[in-house]
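Apart from one protein chain that is not included, each protein chain of the complex appears where it belongs.
Presenting chain A:
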């Protein structure tokens, strides 16, 4: 009896050991974890990754909501030099912070070793935008995995309605069309603002969180000829609060008059929800969301929605500029990851045209072969506009102090939106805080004799004499 018991115990032990052996062999498979914000594009990456031929490698998402917790999750892991994730999609502006802190793998080293992953498979501007630090150095810390731009969406049923067209022309003296300037956008927004019909002319973000207000306000600021700072002298006063910058942010704040009441604290969710319910005639929104806004399962107005390029503005110097915020993320690699060889192999596969063409059906790829293909522009109803939009992108500061500067500008623009401060006061206070932040970080601010009324004339000018029609 004892013998029998003993023998069955030994058999069980062997079985358990065998099972443990099997499971430990299963655990030996490589997992490549990535951090990104949850959404359509992360889902697309996961969907594509399921077909990765090397089945011993598993791509695991660690998704967070869009906003500060996304940045903070990556930054916190870097601060403890941890390897809880292997790669991450981070905002173009964060490259300076993460690469400057020495936490990101320099992609040039991968370019040198890989037979496929080379700088020239990406458009130079895209590679620079999503991965170069310092600017113009030729050193890259991210690949253009998900390009994005601020865009315009509008109700084509309203814009093409003959009655609306006639009424608009009678009131404003010119044809109703997709606006080329914010001056026109204001007229059209005013025209369609009919609270009694629960219809409003314009929707835009104004929320205090992360970069909600400033990605929108910067698009106005740059288009009116303003600048955030002088990257040569690090002067902020006289640039961020210059007359042209104030014109731009004032135009942005004024547009809330043509949005639903309380839209001053909206984020992208609220803009989408209002548009999908038919409450807005036009809205400023990232191309990122066009996939869902064009989907009849998501939006009841999907078949009536059209996409365009955001307007520009005729500034006080009578020059036309069209500049708006770059969105999207670069794919960066955690320097503390121990799986760089496996990750490089995955990236070599993932950035092949076949995978990127799948990605481009819903989100914006950064692979040149796909962007230049004949099919790309016809893959959906907004890629053609996106290809135009790429020529008008501008970005925040590419400085390691970005999160501080961003938060300070968000705070002050939010003050202007809520009416707590005038636009002039808010921008002057933001400029004061920015200079203090830069000085504390050790930047030497070289004050010039004077500051320009229209800073764009001094810093990489883009102003032209005629309005450029793109939509």
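Criterion: a contact is a pair of C-beta atoms (placed from the backbone, for glycine too) under 8 Å apart; a residue touches a chain by one contact, two chains touch by 3 or more; residues count from 1.
Here, contacts and distances are computed from a predicted model.
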For the chain omitted from this view, which of "Hydrogenase", "ABC transporter permease", "Insulinase family protein" or "Ubiquinone biosynthesis protein UbiU" is its UniProt protein name? "ABC transporter permease"
Looking at the full complex, which residue from A:39, A:207 or A:225 touches the chain that isn't shown here? A:207
Of the candidates A:231, A:353 or A:400, the residue in contact with the absent chain is A:400
Touching the left-out chain: which of A:56, A:76, A:232 or A:439? A:76
Where does chain A touch the missing chain, residue by residue? 68, 71-72, 75-76, 78-80, 97, 100-103, 207-210, 260-265, 270, 273-274, 279, 400, 403-404, 407, 410-412, 414-415, 417-418, 420-421
